[in-house]
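Inspection log for the structure reproduced underneath, given as structure tokens.
Apart from one protein chain that is not included, each protein chain of the complex appears where it belongs.
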Amino acid sequence: MQLGREVLDQQAIDAKGRQMGKVDGIVLELRGDQARVAAVVVGGTTLLWRVHAGLAAWAERRLGGEGAPTRIPWRQVVKIGIDVKLDVEAERTPAFRWERWVRDHVISRVPGA
Amino acid sequence: MSKLLEIALGIVTGIGGFLETGSLATSAQAGAGFGFQLIWAIALGVICIAFLVEMAGRLAAISHHTLPDAMRERFGIRFFLAPLVAVALVSFLVLAAEIGGVALALQFASGVSYRVWALPVAAAVWLLLWKGTLGVVEKGASLLGLVTIAFVVGAVRLHAPLADVVSGLLPTAPEHDPAKYWFTAVSIIGASVSPYLFYFYSAGAVEDGWDEGYLGVNRATAALGMTFGGGIAVAVLACAAMVLHVRGIQVDRYEQIPLLLSTPLGRAGFWLFVASLGVACFGAALEIALQLAYLVAQGFGWRWGENLRPREAARFTLVYTLALPLAALVSVAGMDPLKLTVISMALTALSLPVTVVPLLILMNDPLYLGEHTNGWISNAAVLAVSVIACIVALVAIPLQIMGS
Partner (left out) sequence: MTQPREVRLERLLGRLLVDEFGVAVGRIEDVEAEPDGDAYVVTHVLVGPEGRLARLLAFTHQLPTLRAIGLGRKPRVRRVPWAWLDLSDPWHPRLRQAPVGQ
């Protein structure tokens, strides 16, 4: 399997079938000569690193870290087809932090929502 | 039978969806300034957009990916950013122009300035998106859009000479005002080949669950819908040629445009024009606001769908909730709706390579299309039109700005 082509930038779907972002990054774990696929990353400054490293480094200094990336261990990656299905619940991960925030602070405030 | 119904619906969508402020204003300007001479630009635009809409539908039916999804996935974030930013900017400008168009129609009807109407119009669009479903937005907008057939009636009443219409299909060099001629030509192409049309179409096809069985419907819809839609644009041009060109009236101020229908059809014509302008722009504003939300949400993988309740797709909803009032502010600030429209269309033409080439790349990728990749004719046609339009726009826009 080609990780860049088949996993990176794919749509991430949670256990309930909800879109929860794109696979912004992939973590490889080095053990001696071997590298294992450890996790996929959604959100945080991961994406910014790929757009502009200087900007990402600056953002991380301001945020004091990577923001709130969601790391999903590779064993919870269920299926790779058109989308990448993840055996997690998006609501409970930081990947849904902004979705939750917008829903609770903006959308719900609109009368009739 | 249901396939036939789908095609019929597609044609209605084409008629109702093609004509919006851009096609209306640019066709009217072309007819007023150059008679029937610029019909070729409409034809070129129609061929190009028909190919593009067909491609976006084919991509959705075969790969089940919307355009932004596929671009992000295939190109990675870096090469996705260019089309994302270009399409978002152009769509925002066109959205502002459509809101200006509806507000202008309300000004014609009420006498109250478009600047007052812009925000209420944006609020009405927002309310429909918030409450409505994709079916309501798509079908409602296109059914109401049928009122634009009034232009065909107007052109027939004016006895527009068919021979002139046909001879206008052949591109010819202008006898006067070359800068204005080419600027108008690229604006027409920009108005026809609006990226929002095929981006919106791809999202709709995925949301409606298209599969390989829809390829025929898709092809027929794209070809017939866009041709009929283009036919209405030609009718607008013909009305302008018969009413304004013969009297040497240029379309510089929007107050002159209702003449297109009030001359052949009298008082009723005036109201038909107001309804056409208002309804066509309102429908387009709905689709563009929705398409902006689709674009951003799909590009970053957020939950999206016009059939979801706003709470279920919060960030998606937020995009159109922010874009609409911002776009209305352009009119509130007093930007002339006609100028705004023409500038947006020229900039759309300028950005065509950035918005269109990514689709072409995907359409030639067997990873997404399998055996249904593009043939060389559609590749060549779309590439040629977008590159030529971009180059001409690059030359014509500065000339036009210096000239006016």
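Going by the order they are written in, the chains are A and B; count residues from 1 in each one.
By our rule, a residue touches a chain if its C-beta (ideal position, glycine included) is under 8 Å from a C-beta of that chain, and two chains touch if they have at least 3 such contacts.
Owing to the predicted nature of the structure, the values given are computational and were not obtained by experimental measurement.
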{"item": "Which of A:35, A:63, A:78 or A:110 contacts the chain that the document leaves out", "value": "A:35"}
{"item": "Missing-chain contacts mapped onto subunit A", "value": "1-5, 8, 24-31, 33-38, 41, 46, 49-50, 74-75"}
{"item": "Residues of subunit B in contact with the chain not shown", "value": "74-76, 78-79, 361-362, 364-367, 373, 376, 379"}
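FYI, only the chains that are shown with their structure count from here on.
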{"item": "Averaged-CA centre spacing for the pair subunit B and subunit A, given as whole angstrom", "value": "35"}
{"item": "Parts of subunit B lying in touch with subunit A, wherever the complex brings them together", "value": "63-65, 69, 72-73, 76-78, 81, 130, 297, 300-304, 310-311, 314-315, 317-318, 321"}
{"item": "Contact footprint of subunit B on subunit A as seen in their complex", "value": "8-12, 18-22, 24, 42, 47, 50-51, 82, 98-100, 102-103, 106-108, 110, 112-113"}
